[in-house]
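Structure first, then comments.
Yeah, one chain of the complex is gone here, protein chain that is, but the others are all in their spots.
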Amino acid sequence: MKRVGVFVCHCGTNISAAVDCEKVAENAKSFPGVAYSTDYKYMCAEPGQELIKKAIKEQKLDRIVVASCSPRMHEPTFRRCIESGGLNAYLLEMANIREHCSWVHPDDKERATIKATDLVKMAVAKVMQNEALVRSTIPITKRALVIGGGIAGIQAALDIANAGHIVDVVEKEPSIGGRMAQVDKTFPTLDCSACILTPKMVDVANHPNVNLITYSEIEKVEGYVGNFDVTIRKKARSVDLKACTGCGTCIQKCPTKVPSEFEMEMMDRKAIFTPFPQAIPNKPVIDRESCRYFKSGKCGVCQKVCPTNAVDFTQEDELVTERYGAIVAATGFDLFDDSVYGEYGYGKYKDVITGLHFERLLNASGPTMGKIKRPSDGKIPQNVVFIKCVGSRDEAKGKAYCSKTCCMYTAKHATLVREKIKDSNAYVFYMDVRTPGKGYDEFYTRTTDQYGAKYIRGRVSKIYEKGDKLIVWGEDTLLGRPVEIEADMVVLATAMVAKADAAKLAQMVGFSYDQNNFYTEAHPKLAPVETHTAGVFLAGACQGPKDIPESVAQASAAAVKVCGLLSKEEMPTEPIISAVNEAICSGCGMCVPVCPYTAIDLKVIQERVHGKTVSRKIANVNSGLCQGCGACTVACRSAALNLKHFTNEQILAEVDALCL
Amino acid sequence: MERIELTAAWAEGQEVLAEVTKESGVRASKCYQCGKCTAGCPVAFAMDKTPREIMRLVQLGLMDEALQSQTIWLCASCDTCSTRCPREVDIARMMETLRIIAKRKGFVAEKKMDLFHDLFLKSVEKNGRVHELGLILGFNIYGMQPLKDAHFGPSMLLKGKLSPLPHTIKDNGEVKKIFANVRKRGGKL
Partner (left out) sequence: MKYAYYPGCSLSSTGVEYDISTKKVAESLGIELWEIPEWNCCGASSAHLTDHLLALALPARNLAIAEEKGLDVAIPCAACYARCKATEVEVKDSKEMQKTISEVIERQYTGKAQARALLDVFVNDLGLQSISTLVNKPLKDLKVVSYYGCLLVRPPRLGFDDAEDPQSMDKLIEALGGTPVDWAFKTECCGAAHATTKSEVGFPMIEKILTAAKEAGADCIATACPLCMSNLDMRQTQVGAKYGKNYSLPVFYFTELMGIALGLNPEELGISKHFVDALGIVKKLNEAAGRRDTA
């Protein structure tokens, strides 16, 4: 005889306000198989769990129904609870009488109670059919992959490496460093970005546990937590990294100039180049799109001048496959394309620039050697206008979200204008000043109070050129009057957006992203660096707009998660997977293409039929790959596939309990 | 400045606010008061309240103040504001609706402009088309400025730009019916 125990939770008043919990527990006593039923205020709390364990022992219960919240949060809790009470974890069912009942029917207690009773009845019917399932284990590959070598990726790699694990950093660009390398000074302390970033870049490059794989991209990801098989495309650098000493002779002699991406196209670089002086690795790469040799077969100057014969035009992309236990995505962000703002003339007027352009104008190794000058004519601007929230908080033309960093970096920019240009005016058009964060609001206050930047509350509607001035039209909403500024330069605090290829990477690795293509954390509050895919973690601005302190904190958090995973020799696998009834499988193969995790293939088995040995094909589920989604069970025409813990019989028992 | 008691004002404005929202289809609550509408409005220089302030009055239910403002009459319906509003608020449509309702309630802050539109529509109803000479003459006479713009008259006639007689369409019954049908449906013309 099976003996089911039913435990109805009040969840404080979350459930009991709308559902008569005592009555539900009372009703449950009459359901077939129920040997014990009770209710309690907080079932998940320590006393609640004790109650369950005690009842298992005293009432000799062999399966349990907890009627409470959604299983999302507390199924693991109650599984652990009954396990320590001596039962198999899978002899538990949860009836969700909160999200599915009390929260959606707050006003009709009588009927809500009936519904809750029905939900319990179904759970009892199902648990009667449940079978004990055993978790198996898989070995964990003790090597981590960090995708993206910005500050977030660098920090995550350093932390993982310092914990003693091997980590590979795959960076798309020729150098690591990310956006932080482009930034001149950093708020709120105004310390030089390169001064704090470069040492970290050197550390990560020299760390014995870290392998930097720059100028490379992820090509393919297979496998699952503990054992991801990742194929990396190492793009042809055209320079042999081992032979090259980084002397730079080739760069000097290369005759081809192209606008430098790093310098926001305000300066040229060569066709053989390093993106910036502190690049790591500090060895050049040939941009084959613009190199004369690759375009016309002529030139080859770099090869001729190289003292170590490192230039190799014949290099080809190389594909390598490596196995990793965990992955950290740290691919950062892009800037919104401001040219959709025709009214601001971005792209049309040379002196309407983005904040990142402005960072380069501030930088001593930038196009103006650190003097703020107008891109159009090199003059020093007297009146600089900043416009915040460009592309952010704009449903019509941009993104609905706030980019979080621009209030602060605009305050930084306004401060630096006032500091660097004598008698200058810095005007900041803003809608809100959002400066939470340690020392942030104080920084903003200094910008207006000490540095005298003028903040004008209002969004700009139009910018146009008049002679060599830019006329800016706004409203001072605090005065309630239209205002106009004759500016020499306009800086747009441009929205941070997801990388153009963010969605592609997420699909390849197999984790989710939101409507803005930012990567989705597993839980916005309680699992901010995890993804829904086990073994994949997030760090930095790829998950949403973030400044450096936050990116670094998140990177370290992600590193801890990785280390936690890699510190184990093996890990348990979920037993809720599909199983093949070999006797009735006809080997039709319908299930194979249906499986989103490519967990099914066909295998050949030998059988004796009428005294003869015959071979036939049947489906075979790889228990490591199967995620238990159940898609195959629907596709199978002979009902040979069944998902453990959600078998056809178990589901039908629930339906019958409700309908019969 | 007088202190406004917001709760009472909100309660008082409800009915008109509902009317405005229904007729315009514009939800004032979407506006986040950025002022981009005002910043680009070509008429803002002459308004007593900026377009943003009109949205604010509507948000708070201060409907009488919105309906009595000059702004809603001065709006040129150029759509600059609606085109650029980051919250996709159709401010121009809001202005139009406020004006229609203001008129219904007898709040006409700009009598002359109102007169112009009345005469215009009279002309359309009568002739099916606008008789511009008649319109301008009528406007200036009723508007008590019989000589304003009069100097354009002769040269216009000479250039064949104004006809002394109205252009009418042969059978204007159809247009008259349109007016009648709109009135039947509650239109106050």
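Chains: A and B, in written order; residue numbering restarts at 1 for each.
The rule is short, and it goes like this: contacts are C-beta pairs under 8 Å (C-beta built on N, C-alpha and C of every residue); 3 or more make two chains touch, one makes a residue touch a chain.
Please read all numbers here as calculations on a predicted model, not as lab measurements.
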If you put the missing chain back into the full complex, which of the shown chains would it touch? A, B
Could you pull out which residues of chain A are in touch with the chain that's been left out? 341-343, 345, 348, 462, 464-466, 471
Positions on chain B where the hidden chain makes contact: 23, 42-43, 45-46, 74, 76-80, 82-83, 96-97, 99-100, 103, 110, 112-113, 116-118, 120-121, 123-124, 128-130, 132-133, 136, 139, 149, 152, 155-156, 159-163, 167, 169-172, 174-175, 177-179, 181-182, 185, 187-189
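Keep this in mind: only the chains that are shown with their structure count from here on.
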I'd like the Å distance between the centres of chain A and chain B, where a centre is the mean of that chain's Cα atoms. 51
Contacting residues of chain A [partner chain B, same complex]: 343, 393-398, 431, 457-462, 473-477, 480-483
Per the contact definition, I'd like the list of chain B residues that touch chain A in the complex. 32-41, 44-45, 49-50, 52-53, 80, 84-88
